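Take a look at the following structure, please.
Note that one protein chain is taken out, while the other chains of the complex remain in position.
Chain nomenclature is as follows: A, B and C, assigned in order of appearance, with residue numbering initiated at 1 for each chain independently.
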Amino acid sequence: MRVSVQSDDFDLAAELRGFGRATNTGATVTFTGLVRDDTGQLDHMEIEHYPGMCETAIAKIAEDACARWSLTDCLVIHRYGALKVGEQIMMVATAGRHRVEAFEAAEFLMDYLKSRAPFWKKEVSKDGKSTDWVRAKNSDEDALKRW
Amino acid sequence: MRVSVQSDDFDLAAELRGFGRATNTGATVTFTGLVRDDTGQLDHMEIEHYPGMCETAIAKIAEDACARWSLTDCLVIHRYGALKVGEQIMMVATAGRHRVEAFEAAEFLMDYLKSRAPFWKKEVSKDGKSTDWVRAKNSDEDALKRW
Amino acid sequence: MITVVYFAWVRERIGVPREEIDTKAATVMDLVSELTARDPRYALAFSDLDSLRVALDQELSYFDAPLAGVGEVAFFPPMTGG
Partner (left out) sequence: MITVVYFAWVRERIGVPREEIDTKAATVMDLVSELTARDPRYALAFSDLDSLRVALDQELSYFDAPLAGVGEVAFFPPMTGG
């Protein structure tokens, strides 16, 4: 298991080298979140984080996932700082015996990171005039109920 | 969208370079299936395929996924031939606006590839004496009902 | 003449991956009956149709489907891709 909270970009390829390569791994799943621009107006996203609590909260979520799905490997990387449109925000990777375990664990990680990892996103428009904090959705909190 | 049926191994990293990199992509999901050995007795797996029908069937499944979840990108690679323990069997990658779309599309692809793509797996033990065709599970067919 | 192809244990039981069959069978089921009567290898391969699948010209089909216009029939066990 590995958890990293960092401002630097990551290379999915490099991060996955050797990931989950145990003989009892049958499936690996990765998720990558990117800065999306729906309107053509977005310049970048500022991701604020709570140093210390981020690492602790993510490690706890990842440990829960490892135990619950008997994962053979688990990785979470989350960035902070100013991220341009198209940049990678974060990734998770899970390795397990079967596909269902790897998929479920990755979705569990994402649902919990969304609502329980102390990050906040602010969208900054190209003209610099509009700055909006991304609001948490009720559906994000509801998503936790399935686990 | 890209579909490949091949005997050669693939490099997840290389395959993902530039994958889904549109400004309206917010999430990418990958799945990789590996030859797993639960008992310590497995030497390799032989994957037989139906040339021609494989490509057509996978392309149809991928097109369905692209349309249904408005994917911004979609990739399926499936290997055939003799694959040792730990080797990569296949991968799918999906890119969409939100995480739910990317996850659902990847699971849909996996469920359909499992039961509708003409591949058959035979397990060959280390002593060469035991050769078993992997049986389809009822649960695999049932998995299609959720879509 | 119709091309018939076999995969996995169906292929192993019949002993060849592909053959040309001179037949007037109207449906897949007729073809199965004709082959079963021909040799015990086919009888063994076709003994449990519930565990078999059929494709006509590389598309999944059914045992009661007509063979008119079909160039290639494939018999195989349930697929195990992924």
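Simple rule for what comes next: a residue touches a chain if its C-beta (ideal position, glycine included) is under 8 Å from a C-beta of that chain, and two chains touch if they have at least 3 such contacts.
All of these numbers come straight from a predicted model, not from anything done at the bench.
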Among shown chains, those touching the left-out chain: A
Chain not shown: contacting residue from A:Ala62, A:Leu75 or A:Met90: A:Met90
Residue in contact with the excluded chain [from A:Arg36, A:His78 or A:Arg97]: A:His78
Touch criterion as defined above, residue of A:Arg21, A:His98 or A:Lys121 at the omitted chain: A:Lys121
Hidden partner chain, residues of subunit A it touches: 33, 48, 50, 52-53, 56-57, 78, 89-90, 110, 113-122, 133-136, 140-141
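In this section, only the chains that are shown with their structure count from here on.
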Gap in Å, rounded to a whole number, between the CA centres of subunit C and subunit A: 49
CA centroid of subunit B to CA centroid of subunit C, Å: 26
Multi-chain contact sites of subunit C, meaning residues that touch two or more partners: 82
Junction residues of subunit A, two or more chains touched: 99
